[in-house]
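Only one protein chain is missing from this complex, and each of the others stays in its spot.
Moving on, here comes subunit A:
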Amino acid sequence: MAVARVKRLPSRPVILLLQVAVLIGFFLIWHVLTATKILSPFFFGTPLAVLERTWSDFASGVIWYHLGITLLETALAFVIGTVAGIAFGFWFARAPLVSIVFDPYIKAVNALPRVVLAPIFALWLGLGIWSKVALGVTLVFFIVFFNVYQGVKEVSPVVLANAKMLGASNRHLFRHVYLPSALSWVFSSLHTAVGFAMVGAVVGEYLGSAAGLGYRIHQAEGVFDTVGVFSGMLVLTIFVVVIDAVVTIIEKRLLHWRPQEAQTTNAQG
């Protein structure tokens, strides 16, 4: 037990209220500054116009198509990157020679800012969704790869020996020991991986495409439509928050076996 009592935080509804107050405050300041022309509405848009544009985009249904495209690219990049990361992570962790030989190259490729690959992918794969998926994959792959590698390497030797003594074959070891251990590492990096998948999709769209949220923002920028840019950013933000919440739910479901740091209700000695 901690000696000093931590200062108590207010209850959840109060915190939620404060959080909403921050949001409203931000829009209010924005509104006042642009309404009084301290900030030019041309360069900064106005919150009401942005909200109105966002609302009309959703109401007319235009945005759903672009949202769908970005979501599809994100999902594909995430799935392909994760599967490839798991496969290679396992392979490298189980084959020391391979991992030593490829080590400098993996590090080099990972150090490369992946954005510079976007034009190459556009050249190879065209302006459709696959060039964006490819960009997302290069981002997701390394996160998952390193985590799986670590997860397999860090399997407790005692747990491994125990499973072997209980009669586990190599296939069993993979399924019951290595995979859960590696997956726990993958899931702990899930937020980052999903985030990167989306960065890949949006940046790819931004640099050259005919659909998606990144495309919408780029289009608006091209005609100095600041309201359009901010509206696009708003939609993107909502999109990210929703996806993040979904990931959190999935994470909670899949990692329920892990000890939680702040366990107060059913903490065991």
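Quick note on the criterion: a residue touches a chain if its C-beta (ideal position, glycine included) is under 8 Å from a C-beta of that chain, and two chains touch if they have at least 3 such contacts; residues count from 1.
Methods note: contacts and distances are computed from a predicted model.
**Student:** Which choice in "ABC-transporter, ATP-binding component", "Na+/H+ antiporter subunit B", "Fe-S cluster assembly ATPase SufC" or "Spore germination protein" gives the name that UniProt lists for the one chain left out?
**Tutor:** "ABC-transporter, ATP-binding component"
**Student:** Please pick, from A:Leu9, A:Ala59 or A:Met165, the residue that touches the omitted chain in the full complex.
**Tutor:** A:Met165
**Student:** For subunit A, which residues lie in contact with the unshown chain of the complex?
**Tutor:** Spelled out for subunit A, the touching residues are 156, 158-159, 161-169, 172, 176-177, 180-181, 184, 256-259, 266, 268-269.
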